[in-house]
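The other protein chains are all here in position, but one chain of the complex has been omitted.
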Amino acid sequence: MTVVIPEVDEVGTSSSQHLLVELPHEKLAWMLQRMCEIRYFEEKAEDLYIRGLVHGTMHLSIGQEAGSVGSIATLRPEDLIIHHHRGHGHTIAKGANLTTMMAEFLGRESGYCRGRGGSMHIADIPGGNLGATGVVGGGIPTAVGIALALQMHRSEQILLSYFGDGATNEGEFHESLNMASTWKLPVVFICDNNQYGMSMHVSKVMNIENISTRAASYGIPGKTVDGNDVLAVYEAVLEADERARSGEGPSLIDCLSYRWRGHSKSDRNLYRTAQEIDEWKHKCPIRRFKNVLVDAAVMTTDEVETLDQAAKMAVDRAAEEALTFPEPSPENMEDEVYAP
Amino acid sequence: MTVVIPEVDEVGTSSSQHLLVELPHEKLAWMLQRMCEIRYFEEKAEDLYIRGLVHGTMHLSIGQEAGSVGSIATLRPEDLIIHHHRGHGHTIAKGANLTTMMAEFLGRESGYCRGRGGSMHIADIPGGNLGATGVVGGGIPTAVGIALALQMHRSEQILLSYFGDGATNEGEFHESLNMASTWKLPVVFICDNNQYGMSMHVSKVMNIENISTRAASYGIPGKTVDGNDVLAVYEAVLEADERARSGEGPSLIDCLSYRWRGHSKSDRNLYRTAQEIDEWKHKCPIRRFKNVLVDAAVMTTDEVETLDQAAKMAVDRAAEEALTFPEPSPENMEDEVYAP
Amino acid sequence: MTTQTTREITYLEAVREALVQEMRADKEVFLIGEDVGTYGGAFGVSKGMLEEFGHERVRDTPISEAAIAGAATGAALMGMRPVMEVMFMDFLTISTNQLVNQAAKMRFMFGGKCSIPMVIRAPSGSGTGAAAQHSQSLEAWFVNVPGIKVVAPSSPYDAKGLLIAAIRDNNPVLFMEHKLLYRLKGPVPEESYCIPLQSAEVKREGRDLTIVAYSIMVPRALEAAEKLAAEGIDIEVVDPRSLNPLDEETIIRSVCKTGRVLIAHEAPLTGGFGGELAAVIAESEAFDYLDAPIRRLGGLNVPIPYNRTLERAAVPQVEDIVTAARALAQEGK
Partner (left out) sequence: MTTQTTREITYLEAVREALVQEMRADKEVFLIGEDVGTYGGAFGVSKGMLEEFGHERVRDTPISEAAIAGAATGAALMGMRPVMEVMFMDFLTISTNQLVNQAAKMRFMFGGKCSIPMVIRAPSGSGTGAAAQHSQSLEAWFVNVPGIKVVAPSSPYDAKGLLIAAIRDNNPVLFMEHKLLYRLKGPVPEESYCIPLQSAEVKREGRDLTIVAYSIMVPRALEAAEKLAAEGIDIEVVDPRSLNPLDEETIIRSVCKTGRVLIAHEAPLTGGFGGELAAVIAESEAFDYLDAPIRRLGGLNVPIPYNRTLERAAVPQVEDIVTAARALAQEGK
C-alpha cells in the first residue's frame, strides 16, 4: 500500500498534528479515553470468553481503535452509524453504555439486544447505532436506505457505514456505492481495512494497491489513510462528512490498519507470521496517540495515564455489574418476531 | 461520453482504417455479411412476432451489429462466448444456423433449445455459444467459471462475456471482474453499451462518464470504443484477446452504441425523443461499414450489395423452413430436468 | 362500504389505486424499483404516478436488486414505508440476502427494538412466454422465513384491500401479483379499505369437496367448479389470500364440512406451499373428517419452458383441476 504506517518510537507522530491545537482539549481526551475503553473492553470480553462466560464466537478489533474513534469523533450526536461483525469499537465510540453492551455479550435480558443478538449484532437504535451485521457487506445496502430516508426527510444528519476490506469484494458493496453516488446520499463509506479477510490478505483477493481506488467506479472521492493515526482518520472523515452533509454525496475512506488477534476465536493464524503481528504491535494506535499528545505537550504523562486507568476501571465495573444481570426467558419468543 | 460517434455521411470513416489492408478480403466480407444477417434476422423475427408467430417478448439489437460482429470476428473457431438477453447478434456472429435459430424463436422441437428457451436463451454449446441469460448480469459469474475451467485445463481458448451497460450496476458484475482479474482468467468482458437499461439512460444510474472506468477497480485495462465502427471494435477486442490468451488476464471493453428499437415489445419509448433515435439511425453501423469498404475501394457497391442480398435471402429461407418444423410434445418434461 | 362507489376495474388498476391512495394519505410511503417512473413499470402498474408524486417518491433505480432491497430495508428502519417493486419475482434471488438476513431478522436480532415496515411487490408466475428465468413462483421460500409475511391476492378487490393492509403493516410483506391476473376485472370500491392479513375467504360455497387455491389458481378453480357443478359435483373454493400468516380456521372448517380437499398452486409441486397446507390440514381436527386422502395439484417439477404448449402443460390449468377434483370427489365412494 502507498500509505506507510510508522512504528511508534519514542517520538509520537501524526500527519495531522495541527488538530492538536485546533481541537478542544476535552475532545482529544475523549478520543484517547474511548480508544482505551475499546482496548480494555475487548481484552475483558476475550477473558470472559476464555472463561466460558461469553459463548459463540467473537471478532476483536484490537489494534484498529483509531479507525472507529477517529471517524466517530467527527460526528454530531444526532448522526448515525451502521457497521459490521467487527463492531465493538464503533459501538463504544458511538457512546454505548459499557454495562448494557457487556450484558449483551453475556446474553442477558438487559443487554442491548436482550441477549438475542450477541457480540456480533449490537444495535443501540436510540443512540444512533443502527446495528452490526454479520453477513459480510450485508449492512451496506441497508446503509443506502438509511441515507435515503435522511435525504427524503431533508435531515441534517449523516450516516457512517463501516465494513472491512474483504467486504469490498461483495456485489452489495458495488451496488450500494453506485446507488448512493447516483442519488448523492448523505453517507460516508468507511473501510476498516485490516488487510485480511479472515485468512486472505488483500493482495490475494484483489488486483489493486488501494481499496480507495474503487471510488473511481462511482465518481466519488476515495482516500486511503493511516488508520493507526487517529487524527489523520479524523481529518479525512471530517472532510467526507462535510461533503455528505452539504448534499454532494458519499465518499469512500480506506482506513489502513491491522488486526492483532485472530479473525475470530477459531483462528490459528496460519496465514501470517508471528513477526508480522509483532511489527504491527509496534505500530499500536493507542501508544502512538499517547506519545503524540505528550510529545506535543498537550497532556502530561499523568493525564494520559489517568484517562487510561479511568477507561480500565469503567470496563471492569461494567463487566462486574453485567454478570449480575438475569438471563432472558425462552417464553413466547414467536411473539417477538413481528411488530404489532 | 468522450467517444464521439460520427454520423454516416457520404464518406465512410473508421478509426481503424488500417485494418482494411491488414485483414483478408474474405474476413471483411464475412463481417459485413454477418452484420446484414443480424439486421435482416431481427427484422424478420419482429415481423413474425407482430404476426403472432413468435410469442413472449423479444430484445432486438438493431443498430448494435458492429459490437457483436467486430468482437466475435477476432476469435478462433474454438473460442467461446456467453451472453445475454440481447444476444441475437452474438449468436449469428458466432456462426449459428439461421434455421435452427429461427426454429427456436418459433418454439419448435428442432430449435437450438428444442423450444424450451426461446429468443432470450439461445445456446449452441457445440458451436461455442454457451448461452444467453435473461437475468441481467447473471451470465457474468458463470463466465468466470468457464474461464476458470479453460485455465485449469491449460487451454488456448478464450471466452468473450457480453452484458449491457445496465448490467454493470449489478453486484455480480463486480464480484466477477474482481475474481477474474485476481486469477488472471482468459476472458474478455464486453459491455454492449446502448446507453439505456430499459428506460434508464446511463447518466441516471451511474455517476461516471465511461463504463470502462470501472476497470480500474480490478486493475485491468478498460477501453471505451466507438461501437458503431466494426473495425474499431475488432482492434480493441483483438488486443484484449491477446492479453487473455497470454495469461495476463481479463480486460473490459465498452462498446458504445445505440438501440434503435424499444427495449422489448412492451416499450413505448417515453424516455427518449424520436429525434434522438433518428440521429442514431444516421450513425447506422452497417451503412457506415459499407461506405468504408466502398470509399477505400476494398469492395465495389455491387459486391457490397451482393453480400447484403445474400444475407437477406439466407434469413428469408431460414424463416420459411423453420415455420415448417413441428412443435415439441409436452410429454415427460420432468425427465428432462436432471442429467442421468 | 357503499356500493354506488364501486366500479369494475382491473387487478392492475386496483394495485395502482392502493398505491396512489396510500401515497396520498402518508408521505412516508414511496415506490422504489426499476423503471417504475417514466416507463410506468414493466407491466404498467405505476403508469401516471410519476406525474402526481414526482421522481423522489416514484423512484427509478439502477439495476441493482440487492441495493434496492437494502434501500427499502434501511428506509423502513428509519420509519418510512417503502414499497419496493421487483420487476419479476425471479430477481428476488438477487435481493435474498437483504430480505432474509436483514429485513426479516433485524427486529428480533436487535431485541425487538426496531421494525421494518416495507412491502415487496413481486410480479410472479408463468403464462407470458417469458421462459425459465421470468416465470417463477417463489412463495414457498419466504413462507419459511420468520419475519416476512407473504400475501397473494387473486382478485382486484383483494389486491387493493390487501396491498393497503400490507403497506400499513409494520413488517416486511411480500406481495405477489400474478402477471396473468393484471387484466382481470372485478368490482372495487373507490374508497380506501383494508383486508386484514390472515383472513382467508370462501370464494365459492360447496358441499362435496374443498379446493384450497391462491393467486391465479383461484379463478381457475372457480371455473372448474362451474364445470363440475354441471356434473352435480358441488365444490367449495377457499382462498387463503395470505400464506403467512395463514388463516387455518377457515380452511379447516371447510374441510371438516366437505371431507375432501384438493390443494392447487402454480409453483412446482415438490416443496411447494401446498405441502404446508396439506400438513396443517392433516394435523388438524379435519383429519378425522377426511373421507379421502389429501390431494395436491401443483406445477410440474420443471423450469418454465418457452413454447406455448409446453408452458401451459407445466402448470395446472382449468381442465387439470376439473380432472383432479372429479377423481377426488369419487374417491373411496
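Going in written order, the chains are labelled A, B and C, and every chain counts its residues from 1.
Operating definition for what follows: a contact is a pair of C-beta atoms (placed from the backbone, for glycine too) under 8 Å apart; a residue touches a chain by one contact, two chains touch by 3 or more.
On a predicted model such as this, the values are computed, not experimentally measured, just so you know.
Across B:Gly12, B:Gly67 or B:Gly111, the single residue that touches the chain missing here is B:Gly111. Residue A:Ser199 is the one among A:Ser15, A:Asn97, A:Ser155 or A:Ser199 that touches the chain not shown. Here one chain is not drawn; of B:Ile146, B:Ala167 or B:Cys191, the residue touching it is B:Ile146. Contact with the chain that does not appear here is found for just one residue of A:Ser14, A:Gln33, A:Gln151 or A:Asn169, A:Asn169.
The omitted chain makes contact with chain C at the following residues, 90-91, 93-94, 96-97, 100-101, 104-105, 108-109, 131-133, 138, 140-147, 244, 246, 267-268, 270-279, 281-284, 287-288, 290, 293-296, 300-303, 305.
Panel shows chain A; residues 55-57, 107-108, 113, 115-118, 120-121, 133-138, 166-167, 169-172, 197-200, 204-206, 266-268, 270-271, 327-328, 330, 333-334, 336-337 of it touch the chain omitted from the view. Of the residues in chain B, those that touch the hidden partner chain are 82, 111-117, 121, 123, 125, 130-131, 133, 135, 138-150, 152-153, 171-172, 175-176, 178-179, 182, 334, 336-340.
Assume only the chains that are shown with their structure count from here on.
Mean C-alpha positions place chain B and chain C at a centre distance of 37 Å. A separation of 46 Å divides the Cα centre of chain A from that of chain B.
Touching two or more other chains at once are residues 61-62, 64-67 of chain C.
Residues of chain A found to touch two or more other chains are 171-172, 175, 178-179, 182.
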